[in-house]
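Of the protein chains in this complex, all but one are displayed in their positions.
Take a look at chain A:
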Amino acid sequence: MTTAALRPTARAARREGGLTGTGRLLKLWLRRDRVMAPCWMYGLTALVAGTVYSFKNEYDTPEALANFARGINGNPSTRAMYGPVLDSGTVGGLSAWRVGAVGAAFTAVMCVLLVVRHTRAEEETGRLELVGAAAVGRRAPLTAALLTAGTAAGVLAAVVAAVMILFGMPVAGSVALGLSWFGAGAVFAGVAAVTAQLAETSRLANGLAFGALGTAYLVRGIADAGSAHWVSWLSPIGWAQRVRPCADEQWAVLLLPLAATAALVAVAYALTERRDLGAGVLAPSLGPASAAPSLRSPLALAWRLQRGALAGWAAAFGIYGFAIGGVADGVGDLVNGSEAVLDDIRKLGGGGDLADAFLATAMSLMALFTAAYAVQTVMRMRAEESAGRLEPLLATAVGRARWAVANLAVTAAGTAVLLLLTGFSAGLVHGARTGDVDGRLVRQLGAALAQLPSVWVIAAVAFLLFAALPRATSAGWGVLAACLFLGQVGPLLDLPQAVLDVSPFTHTPKLPGGDFSATPLIALTAVAVAVTAAGLLALRRRDIA
């Protein structure tokens, strides 16, 4: 008999169905995730705690809660974002509504990242080859990755349920919320397990899985906003809502994610058997054999390298613009009975009309996100340098200043596109709802443009850091975080004006609704230009490495 000829270890391996070494891999990967996974848990738990806390404090009567819920359920854009409020009478019901779909989606993101990180990314870097040559079964890496994601999602579900219970929410509803997130996480761990077999790069594997997640969220958004509510049953995020935490829990719905996960994992295992290590089921795409005639300058290269990321940011900004435009005129209803919230909005948004104050607050938040985009693109310049791609470019007839200006031009134009897009979609939707498209559109586009000089100042400071202190380039994020703190938390803490003035965003007119003055905008633009010029001088003097 052939089995008799096999050595004991080989026989054991066959008996385990290619799972040898799963336990050891799981231990290794949980160890590698000891920072990333807890960060996710901390963030999502904080979201839950903050939501429950604010509902408890700001809507202290059942009438206030019910008023708020009526506002939500009457507004298609909020229903599209978060889903309908299922139990409008309790803090638990509203909290579960507010965090339910978003939390399920974030749990799914965490699981996708974990699974791809331990399967395709390991394979791509060649580390899995080292592991695979040791006593590790063929199915072990995928199994260990799925168990890692399952463990993270399970712990997250337990912590979230515990926090809800600690805040005095019903036990059954708290557990149901945790389990609904776990279910969404498990399904998308399964999706990632499949995309990791399909794609040859972790980037594409993540992209495919996130595409599926985005579609799932969109499908349930459309279902909740419109009248065809049954469509939401097609979306794993919809399932999480239909578990109905704190609103007459439907435990049987949890069988759906379990069945879907089992099916996806079976597909992933079947694909694992049919492919070689390092290869994907989808053949890698080929590019053109020669460059388009337009690819002939540093500017064309910078645009080529940044356009993909810009498209992604633009899609998110456009959707956000629609959302804020959709809710702006209903803000009064939403916060009915909560003077505290109104106060906060007026403080951040510059007073005046409540819808304007809300839109101004939302635009200033978008300005910060745009600045994050700008910092990220400036970081790319440093990445180009440290990856060694800058050196061959500068060994051609391209000078440093020309290269830097080309990249900064794309950044500056990209920030303008993002803000104008937000302003456009917000103004369009807000205008359609208030019956004044022309007026609202112009006001909102103006509000978007007013944010631009502050964003450019942040980009310029990040560039100066890169040019003068290349090793400290990532301090650009710190600059942005400081502005975020001063802008969003500073006014609520009543910090002195001199401190608040450090952030360029403090000087931006609060539009729409606030007083417009061109002076600060001109001054901010001048500062951005001067700081950029200083950066160019510094870049011309230093070594490229």
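By our rule, a contact is a pair of C-beta atoms (placed from the backbone, for glycine too) under 8 Å apart; a residue touches a chain by one contact, two chains touch by 3 or more; residues count from 1.
Everything that follows uses one rule, which is that contacts and distances are computed from a predicted model.
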Options "ABC transporter ATP-binding protein", "Low-complexity protein", "Co-chaperone protein HscB homolog" or "Formate dehydrogenase subunit beta": UniProt name of the undisplayed chain: "ABC transporter ATP-binding protein"
Sole residue of A:V35, A:A289, A:A498 or A:A518 that reaches the chain not shown, by the stated touch rule: A:A289
Candidates A:L65, A:L113, A:L301 or A:A426 - the one touching the absent chain: A:L301
Touching residue (missing chain; options A:S54, A:T90, A:T151 or A:T201): A:T201
Absent chain, residues of chain A that touch it: 200-201, 203, 284-292, 295-298, 301, 304-305, 308, 387-389, 391-399, 402, 543-545
